[in-house]
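Left out: one protein chain. Kept in place: all the others.
Take a look at chain A:
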Amino acid sequence: MATVQEAVRPAATQQAQPAIEVSHLTKAFYDSEGDRVTVAVSDVSFSVARGEFVCIVGPSGCGKTTVLRILAGLEEKLSGTVKLHSATPPAMVFQEASVLPWLTVCENIAFPLSLKGVSRARQDARVRDMLALTGLTEFATARPHQLSGGMKQRVSVARALVDDREILLMDEPFGALDEQTRLVLQQELLRIWETTGKTVVFITHSVDEALTLADRVLVMSPRPGTLISSLTVPFERPRDVVEMRRDKRFWDMTYEVWRLLASPARA
């Protein structure tokens, strides 16, 4: 039983400089019609090491997506600090179909590069690499409406990787997919992560998915969302998403996380 439960605050022993440092982050929404204030995220602090794969799990509405959107700069924080130690802004893989329907697969992947005036030749070379990396080569000229949900999410991942940013933020990217497709994509994502060495923050409501992918799992409580635990996932890499389900520790940890989610007061 190798479940290591850390303090919520980053441990002082963290050697390298972290890629992401979040402290006392709070976010609230104000509904002027009903004159109602909703605290979405309350006093969240955590850090992510360079090259680390961190999953944030929590029930829906716990503000995990809000945390990610703040990291991505898509949402303003109310208070606290967010520090990203990276030369490039983070890339985001979105929840639902975020693939632009008027562009082909290639054009979708090239989108971030095309905005920055990268030469055609370099765009094509980069897109070719991404197609190969994500297994989309045969679909290069397809249009999104011809693709399955899983294929669309591959496009999203390829697009987020194309301009090679250091931090990858993933907002329940496989949430809408069926179980089999999801497993295949998880394995693919692990392979890609191992070859690119990016810092990843991955949001999911699936405990299973979090344990399959992450180095560390951050558990959030229901609204107002706050961190209740940080668990180190001990499985060696590279991982086999199917084989690891034979490991007893996988189920022990699943139980541990469920226990935390079921009664946040205990943590």
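In this section, a contact is a pair of C-beta atoms (placed from the backbone, for glycine too) under 8 Å apart; a residue touches a chain by one contact, two chains touch by 3 or more; residues count from 1.
Keep in mind that, in the parts below, contacts and distances are computed from a predicted model.
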{"item": "Omitted chain, identified by the protein name its UniProt record gives, among \"NitT/TauT family transport system permease protein\", \"Membrane protein\", \"Na(+)-translocating NADH-quinone reductase subunit A\" or \"Phosphate ABC transporter ATP-binding protein (PhoT family)\"", "value": "\"NitT/TauT family transport system permease protein\""}
{"item": "Contacting the left-out chain in the complete assembly, out of A:100, A:132 or A:242", "value": "A:100"}
{"item": "Touching residue (missing chain; options A:36, A:116 or A:246)", "value": "A:116"}
{"item": "Selected residue (touches chain absent from view) among A:19, A:92, A:157 or A:233", "value": "A:92"}
{"item": "Interface with the unshown chain - residue positions in chain A", "value": "72-74, 89, 91-92, 94-98, 100-102, 111-112, 115-116, 143-145, 159, 163"}
